[in-house]
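With one protein chain held back, the other chains of the complex are shown just where they sit.
Moving on, here comes subunit A:
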């Protein structure tokens, strides 16, 4: 594993282009484009204000930089550095800005979710979409980029509009049977739309592309419901994480629950491997015989850590959430399937130090990674079954079915990894700190 040197960034804005060649970062009000392999600066653009949101277009030719406070969006071209484009929302304000899948339209959500303005870069035209809903995930594009699903609310009822992204033609508009729609998500094959209700009611609705209701699923009543969902890459499974600390998996043929994964506080009676991160403080003399420890100089921040395998039964440290607050820190808040459909990684909010990895083939628990501090971010490699996670210290943790490793980022000074980003080829990782970033190049397979 090779680590690059650190570069500056602000707001954790760091994106790799979809074709994998460029890395864009924002430093204050400047946009810096680098080559991913050499990390040389290729282009430098200056925006009018501090950039809050930055996104590549799907063909990697344009980048949009949004400045919400000023209601401005600036678009830059990679091929022609002189080309510029500025969209000013005026007094109506700007809440969120994103590209359309074809890379030629920009969708701005105005303040108070009054409307969505669709700006075209091809012909400077404008379209408006009224009454978008302000919710967890109100807008989603299908994977092939042909359709967009938008959640709307009028007259205290929830609707979904399906648009054709080609010309923003409204294909379907139907009411949903939800109390308070919280999100929409297309399945990866683009034929099924998953719609779920807000956490006050557990309800998952599945609509087909043409607006027919395929199925409804509700696990229980009255308690807080769905917190997060994830489709498997093959569209075979839909995983729903809820506030009762369980993940339920639906299958795409019958839309019935096939399995329920629990996250108990005491793990026993499984074939899973429990890895616990053990930190070794350098002050205390230890009789650990690893060569690594003897050679690397130690400072207060650089505590050595390694994984050790725990014998079952294992007690998972859990935190009791405050009952007097809304949106309690309990339940499965993040789920992710690996790219080969085989593994599902979940995180339970009241066990914030652990990441649970489930094997979908065996339909059981594969591994539990218990870290020394709360896990901040975990992401699967886009190509292989390899999971990278970080906990806000100076280490990077990797899990694969072969085992688990913790790597210290060899950067001088204090670099805390707050979030991660995989390169689309899975060969490198971008580690994002508070106002720095660092690239980590993975070992490639042996050259012939």
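Observations on the model:
The rule we apply is simple: a contact is a pair of C-beta atoms (placed from the backbone, for glycine too) under 8 Å apart; a residue touches a chain by one contact, two chains touch by 3 or more; residues count from 1.
Everything below uses one rule, namely that contacts and distances are computed from a predicted model.
Candidate names were "Epithelial membrane protein 1", "Afadin- and alpha-actinin-binding protein isoform X2", "Beta-adaptin appendage C-terminal subdomain domain-containing protein" or "Cell division cycle associated 4", and the UniProt protein name of the unshown chain is "Afadin- and alpha-actinin-binding protein isoform X2". Only one of the listed residues, A:16, A:67, A:107 or A:121, touches the absent chain: A:121. Of A:8, A:69, A:86 or A:362, it is A:86 that touches the chain left out of the display. Of the listed residues A:190, A:264 or A:426, the one in contact with the hidden chain in the full complex is A:190. Residues 58-59, 62, 77, 82-93, 102-104, 111-112, 117, 119, 121-124, 126, 146-147, 164, 166-167, 169, 171, 189-191, 199-200, 208-210, 222-224, 253, 289, 291, 294, 323-328 of subunit A touch the missing chain (whole complex, contact as defined above).
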